[in-house]
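First comes the structure, then the notes that go with it.
One protein chain omitted, others in place.
Chain IDs A, B and C follow the sequence of writing; residue 1 opens each chain.
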Amino acid sequence: MSEKKSILNVTVWNEYRHERNEQACHDVYPDGIHGCIKSFLDPDPTLNVRLAALDDPEQGLPDEVLNSTDVLLWWGHMAHHEVSDALVEKIRDRVYRGKMGLIVLHSGHHSKVFKAVVGTNGNLSWGRDQNEIVWNLLPGHPITAGIPDHFELFEELYCEPFYVPQPDELVFGSWFEDGFIFRSGLCYYRGAGKVFYFQPGHEYDRSFYNPYVRRIIQNAVKWAAPNEIVYPIENGCPCIQYKLNDKFGQ
Amino acid sequence: MSEKKSILNVTVWNEYRHERNEQACHDVYPDGIHGCIKSFLDPDPTLNVRLAALDDPEQGLPDEVLNSTDVLLWWGHMAHHEVSDALVEKIRDRVYRGKMGLIVLHSGHHSKVFKAVVGTNGNLSWGRDQNEIVWNLLPGHPITAGIPDHFELFEELYCEPFYVPQPDELVFGSWFEDGFIFRSGLCYYRGAGKVFYFQPGHEYDRSFYNPYVRRIIQNAVKWAAPNEIVYPIENGCPCIQYKLNDKFGQ
Amino acid sequence: MSEKKSILNVTVWNEYRHERNEQACHDVYPDGIHGCIKSFLDPDPTLNVRLAALDDPEQGLPDEVLNSTDVLLWWGHMAHHEVSDALVEKIRDRVYRGKMGLIVLHSGHHSKVFKAVVGTNGNLSWGRDQNEIVWNLLPGHPITAGIPDHFELFEELYCEPFYVPQPDELVFGSWFEDGFIFRSGLCYYRGAGKVFYFQPGHEYDRSFYNPYVRRIIQNAVKWAAPNEIVYPIENGCPCIQYKLNDKFGQ
Partner (left out) sequence: MSEKKSILNVTVWNEYRHERNEQACHDVYPDGIHGCIKSFLDPDPTLNVRLAALDDPEQGLPDEVLNSTDVLLWWGHMAHHEVSDALVEKIRDRVYRGKMGLIVLHSGHHSKVFKAVVGTNGNLSWGRDQNEIVWNLLPGHPITAGIPDHFELFEELYCEPFYVPQPDELVFGSWFEDGFIFRSGLCYYRGAGKVFYFQPGHEYDRSFYNPYVRRIIQNAVKWAAPNEIVYPIENGCPCIQYKLNDKFGQ
């Protein structure tokens, strides 16, 4: 059982291969994509931000880290298949039991984690980098707080068909100059937890420096944080041994 | 109480002012937009299609017509305010009680009927005619049967923000060449009835001649048809005078 | 345009007839249902709570009150028809433009306000007061923060079929001892605003003294509060006079 927390433990997980192996990518994100994300989350005194990477021990998420994480951000691309199934199952379980929110960024759409947690093959179409306009489709939603009706990015093309479940809330949709659209911001309730998928974040583009992308991720961390759940949620199907209505004296 | 019907009574309601008063519009739709729609629904022997127009007696929908209509299609634009509130209330009631499906086309987004039935102000932004690409977002849905992953139209710009409720099913989304997107095909359950909104259909453009637009409207008529409801649905709040569980002999 | 507010102006609107005219009801809520609700919202220093009643001048919501209200709570029953259509339209507009959240309680399901804002006839079935068990269906949702998996009330029977739109989030469902169920906590995004419907609150029962009901309403006030919207939302359909993609230098 959890009390509402004054400090959120945020873990930014990054595959962290592109930035180390490709100069063009390193030039954009010298501290890694995760390092860049940490830099704009850190100023918030209510967040305690840690970094994790695929090539760290235990793929960056040993139990003591995972089990103290309130919100997990996930960026992966070329090495999805290397992530251990056991780790995916632990993440999935933690989200479903409401212990942790999950934010999946860009090419994470094809990660084992996203596919397993949300229930999708994660398939989409993609293409050359180009101009994108992100549209705010749900101005009442906490993730759109402070975001204008639209803003522009230069991004890798991600486009429909995107074979995801209809989201509980479709927050952003995007226009791409070559004639394509994409549902680019998606909220899912899963089990007792929450998941946000957000499309921007190609490793050669500068979206994580965009102030609106930053604000959206900041908002999403707060939105995805675990709720104050005051009863135990285990992974199992408890057997009810009593009549709940006995107390009514029928 | 209704049995599943072998013949659907379809009424195509059209404001029918533009086509009579503007040559350019008359040239595109010489029999009116409603006449054009009837022409591609008529070949289906399971449909009995009637026409109705604002300037007909009782605004085209006297009780004997309305009360025998299974699916109502609605196109209006310049004269939304002329439609009688009493008629709107009758339509709303018939949809909510599951007697009739409703398909709202193009500028009908701002009709009293759409706003009252769905719960919206119907507001959107709009602009010059331009190239549109309609994307199929839900290939498993009956309204997308036979529709490719995308198709092209030349249409009036309709764009986000579109202040509609999140639909039960978001079926189509559209790209517009000037940098805009629009949720262009929306399914709503309302009461015991169903509503489909579809964006194409500007009075000067030829969308109602497009084979995919035609197929979508044909599909939507079948989707929106009243369900086989085997219990009475009145407009009111019945008082329950018994314990349903008495029969269990507690 | 609005900044995120540190203080929320909450107006609790009550029909306030039962409590003045019926002794049994007065005995339960001597200060009115609205007074009782105010009493458990007032301790929160971030809320500025005002009372409004049908028989107050301008039905309790003159423009200066309505236009400074961030969250409106609504309880009505016997006098729904007396509420002015013009006032309903003002409330609907304010919610749709994201200026105000709306919380509708108990018999407010049949109010003009609920029906117009959400898009429903508000119909349900009802019956004798009895034992109710409220089930928490979405433990990750902010409105269920601090609420157990279930809790008990003694309430007027409200039961399915409830002819409301499928909610964006179904938060609570209720069991009633006579054999009935009810979707008892419903979240709706409408326009740029948010609406919560909550079933408990019969004028002769003591639900507004229940600590979980109180916590839920406290949570709902925070959830329904207007978002930080940084662009103008008027009631109308603006015409776009430019190509958004011109800046890309195509």
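As a convention for this text, a contact is a pair of C-beta atoms (placed from the backbone, for glycine too) under 8 Å apart; a residue touches a chain by one contact, two chains touch by 3 or more.
These numbers were taken from a predicted model, which means no experiment stands behind them.
Enquirer: Which chains here would be touched by the one that got left out?
Expert: A, B, C
Enquirer: Pick out which of A:40, A:154 or A:189 touches the chain that's been left out of the picture.
Expert: A:189
Enquirer: Using the definition of touch stated at the top, determine which of A:96, A:154 or A:204 touches the missing chain.
Expert: A:96
Enquirer: Which chain A residues would touch the chain omitted from the figure, given the whole complex?
Expert: Its contact residues with the unshown chain are 92-93, 96, 110, 116-121, 123-128, 157, 159, 161, 163, 165-166, 168, 177-180, 188-192, 233, 235-245.
Enquirer: Could you list which residues of chain B touch the chain missing from the display?
Expert: The list for chain B reads 4, 98, 131, 133, 138-142, 144-150, 152, 168-169, 177, 189, 191-194, 226-231, 233, 244-245, 247-248, 250.
Enquirer: On chain C, where is the contact patch with the chain that was removed from view?
Expert: 133, 135-139, 149-150, 160-161, 166, 169-170, 173-176, 179-181, 183, 250
By definition in this document, only the chains that are shown with their structure count from here on.
Enquirer: When chain A meets its copy chain C, do both sides use mostly the same residue numbers (more than half shared) or mostly different ones?
Expert: Because over half of the interface numbers appear in both copies, chain C and chain A meet with the same residues.
Enquirer: Using CA atoms for the superposition, what rotation angle relates chain A to chain B, in steps of 5 degrees?
Expert: About 180 degrees, rounded to the nearest 5.
Enquirer: Which chain maximises the distance between its CA centroid and that of chain B?
Expert: The most distant chain relative to chain B turns out to be A.
Enquirer: Would you kindly tell me how far, in whole Å, the mean C-alpha position of chain C lies from that of chain B?
Expert: 30
Enquirer: Could you grab the centroid distance between chain A and chain C? Build each centroid from C-alpha atoms only and quote it in angstrom.
Expert: Using C-alpha averages as centres, the distance is 31 Å.
Enquirer: Can you tell me which residues of chain C touch two or more of the remaining chains?
Expert: Counting only residues that touch two or more other chains, chain C contributes 168, 177, 189, 191-192, 233, 244-245.
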